[in-house]
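All protein chains of the complex are present and in place, except for one that has been dropped.
When the chains are written out, they are named A, B and C in that same order, and each has its own residue count from 1.
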Amino acid sequence: MIDIRVQTEPFDPGAELGAIEGGGAGAVASFTGLVRSDDGVTTLELEHYPGMTEAALRDLAEQAVARWSLSAATIVHRVGPMAPGERIVFVGTAAPHRQAALDACSFLIDRLKTEAPFWKRETRGDEARWVDARTSDDAAAQRWR
Amino acid sequence: MIDIRVQTEPFDPGAELGAIEGGGAGAVASFTGLVRSDDGVTTLELEHYPGMTEAALRDLAEQAVARWSLSAATIVHRVGPMAPGERIVFVGTAAPHRQAALDACSFLIDRLKTEAPFWKRETRGDEARWVDARTSDDAAAQRWR
Amino acid sequence: MALDLLYFAWVREAVGTGQERVELPEGVTTISALVDWLAARGGGYAEAFAQPDRIRAAIDERFVPLDATIGSAREVALFPPVTGG
Partner (left out) sequence: MALDLLYFAWVREAVGTGQERVELPEGVTTISALVDWLAARGGGYAEAFAQPDRIRAAIDERFVPLDATIGSAREVALFPPVTGG
């Protein structure tokens, strides 16, 4: 059961977790990314490539389901403007055993960072800048090859 | 911020996640363990060593907070009888960056399995048996030394 | 050949539009050649494509390296390295 959503609306991690707990899984893992509020950012804006984004996320989820025998994988990613403290992304995985759920969750967020067409722009007061890609993200994504 | 609870009552992962999202963290990870419903178990019962359990869980959480600079760590573990599909354990971690949150979450559930005094008894129909410890759990806990 | 071009993030801002349809001239058969051809338009295009190693591309919604052949693509997207999650 794969659930992929790219949306401007906020989402509820508790509801997402509840949805993937069914089906007899023994283990559910999640990752939630939030707009940090400790580095002066006043607004974070997410742009994406409609159509390709959903396809890229679905492809990653299908890889994870096959590799770790997941009973469920959910990816929700917000786009548009967000304030500090707001949730950007949710990844949830359900599997028979804990290592599979946790590894699949790490895989999805690591690979999402380098393989899904999203771009972040940070605004600090009057100044906006596009966030640079990080080589540490490339390294994290490579772990799973 | 460390929150440790051992309780007979059910818990709500969404509420637990919400509680650790504050404080400016950029990344929140969680693990929920559930009573599997695919192996004929009709009731799972958790026994523990009151006092020592909380101390052991708090010690693990303090190690995780120090090692990964967490802004929050929550461990909730149910004891008593549970039905298939019910939640047994919740681990939640909040950190500035994703790898820290995810690694700390894995660490806590791996080490909890070998270092917190809980014992599981499974009932299948009329037959009850104490669950044997698994060497794979010892190996998983060793990863973090 | 008519081709839809999409631009995202600072590439879009520099170019001044998110989407346009172009007729590819003879000889522009790869993404690299397309980037050079667009840069030669000057102005915001020159700015957006001044450093091709900062550009990433997708053909018909799939990531491709810059030396990929455009072939019979309907849509090519040009953008900075992705930064989601």
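Note that a contact is a pair of C-beta atoms (placed from the backbone, for glycine too) under 8 Å apart; a residue touches a chain by one contact, two chains touch by 3 or more.
Everything numeric here is computed off the predicted structure, so don't read it as measured data.
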item	value
Chain not shown, its touching partners among those shown	B
Hidden partner chain, touching residue among B:11, B:68 or B:118	B:118
Residues from chain B at the interface with the omitted partner, ascending	33, 46-49, 51-52, 55, 77, 88-89, 109, 112-121, 130-134, 137
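To be clear about the criterion, only the chains that are shown with their structure count from here on.
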item	value
Intercentroid distance (Cα basis), chain C paired with chain A, Å	26
Geometric centre distance via CA averages, chain B-chain A, whole Å	23
Length of the line joining the C-alpha centres of chain B and chain C, rounded to whole Å	49
Overlap residues in chain B, where contacts from two or more other chains coincide	98
Where chain C touches two or more other chains, by residue	85
